[in-house]
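Excluded from the complex is one protein chain; the other protein chains are retained at their positions.
The chains carry the letters A and B, assigned in the order they are written, with residues numbered from 1 in each.
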Amino acid sequence: MAEFLQFLISGLTVGAVYALVALGFTLIYNASGVVNFAQGEFVMLGGMVTVFASAAGVPLVLAAFIAVVVAVVIGLLLHRLAIEPARGASAVTLIIITIGASILFRGIAAIIFDKQFHKLPGFTGETPIDILGAAVQPQSFWVLGGAAVVVVALYVFLEHTLLGKAVLATAANRLAARLVGINTTTIMALAFGGSAAIGAIAGILVTPITLTSYDVGTLLALKGFAAAMLGGMGNPVGAVVGGLLLGLLEAFGAGYLSSTYKDAFAFLVILIVLFVAPQGLFGRRVVERV
Amino acid sequence: MTILKATDIGISFGGVKAVDGVSFSVSPGQILSIIGPNGAGKTTLFNIVSGIYAASRGTIHLADEDVTGLSPHKLAARGLSRTFQNLQIFQRMTACENVMVGRHLREKCSLLPALFRTPSVTRQNRETRAAALDLLAYVGLKDVADVPAGSLPYGACKRLEIARALAAEPRVLLLDEPAAGCNAVETEEIDHLIRQVADRGVAVVLVEHDMKLVMKISDRILVLERGRPLAEGTPREVRDDPKVLEAYLGQHGAREAARA
Partner (left out) sequence: MGALLNQRFLTLAVLAVVIAVLPFVFPSSYYFRVASLVWVSALAAIGLNILMGQAGQVSLGHAAFFGIGAYAVAIGPTHLGIPPWAALLIGAALSAVLAYLVGRPILRLKGHYLAIATLGLGVLVALVISTESGWTGGPDGMPVERLTLFGWRVSGSYTWYWVTGALLLVGTWIALNLDETPTGRAFRALHDSEVAAQVVGVDVARFKLQAFVIAAVYASIAGSALAFMNGFINPDQAGFLHSVELVTIVVLGGLGSVVGSIVGAVVLVTLPQALTMFHEYEHLLLGLIIVVSMIFMRNGIVPSLSGLFLRRARS
């Protein structure tokens, strides 16, 4: 039981991070149709900027805030300088552009920061809390709570603000959104800025647990993309569920079956899910019109 | 002698019955037109008959064989070909290559000879190209044979689709609005073309909004309204059917037409 609980909590913690990355993917994908493989770099920036700012003596909260701002600026620049000029290019061209951007960001981070692993102290200490025999790091609660706050905030924004509805309208039909007077370019910029912020927050929350370095982004982008597809591309709820599911699969697979093959379980399950449901778990089935 | 027979076809999307209890049959050399207001289910019916959608009920027989639910390429192999209302041409290929793809079923298509380009592949290529050029000439597109299809005007693409469908040497040809967006002269040409195709013994099923064209060349007409069959008969019978007039012109218009 204690073991089960241990795996459950660590799976949910990692899953919450995947969910945030997947949410970032989904936001950008819905607004612009771009699959942004530089999404993991926002997570890296969140962690690295916080680490280096707090090492320079900035209080942790302020350092975290700076990190989010930096990520948002980078996200906006990515949209303005790389995605916007390539408007109308094929999906695969845009993917290569974001991959190029991720290499570029990694290169910049390696120069400005360094190539070492870095750690942040846990926000509220590092003494494990005992829950029914499972030793849980306090930071896990920060990750879970933080992710929940982000998800709720995003939900409220999308469903209850005019701007949020404009984002949804753009996601549903870009041309129609433009026709009713929505500035879709602004919406796209907003999506890039927003998902950069979400990524950075994930990075800040998880760094005390998993450490960070200039190149943690690739694996996170891969997992986040996988989570988004598992849930069904373009569906925010699917992204969150997909992320948590992926984290749980990894934790339980590693715990009960084989830790070396933990990534394998996740991808095996994804392959099986896609064979059965080619649109992901929550994806819409589309009837092709001809 | 019936070659294509659809019986009691039905399909629904999200609870809406797009096609509901439609039956028709067509014989070699015959032209059957399916008409009806927008949203009557004509294209959906075509998509079912050509295997793109799976019907929720009903059966389709092609030359006395039950072909219900077969995939499009298997139906093509049994002699059914079609064109599309919204163009489905191979944009990045030349006009000639488009028609050559239409010859796919008539070509030997084994992989190894293709990889090493044996003389037989080269010979077959020459034959296919010659056949494709003939068809392009037949639909009046010989001059643009080597132009990328994506850069052809709309009317030319419509005829290119017909040529591609004919290249498969079908026994049944489904044409979805072949004259849409064409001017009077082009419509006239397509009219001739369809008649010629039917005279060669091909069974033609036509969906078309141009009533002049439909009335002129159809042997039989099936009228659909909201997915259901409304009337069927010769052009004259259909034209004089008050139900059809009402569906097309509304009650008021039908009274006007009756007075005229």
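Just so it is clear, a contact is a pair of C-beta atoms (placed from the backbone, for glycine too) under 8 Å apart; a residue touches a chain by one contact, two chains touch by 3 or more.
Everything quoted here is computed from the prediction, not taken from an experiment.
Touched by the hidden chain within the whole complex are the displayed chains A, B. From the options A:79, A:106 or A:174, the residue with contact to the chain not on display is A:106.
Although one chain is not drawn, its touching partners on chain B can still be listed: residues 50-52, 71-73, 75-77, 80-82, 84, 88-93, 97, 100-102, 104-105, 107-109, 111, 114-117, 121, 124-126, 128-129, 164-165, 167-168. Across the interface with the omitted chain, chain A contributes residues 35, 82, 85-86, 89-93, 96-97, 99-108, 110-111, 218, 222, 225-226, 229, 233, 260-261, 263-264, 267-268, 270-271, 274-275, 278-280, 288, 290.
Keep this in mind: only the chains that are shown with their structure count from here on.
Separating the centre of chain A from that of chain B, both taken as means of CA atoms, is a distance of 48 Å.
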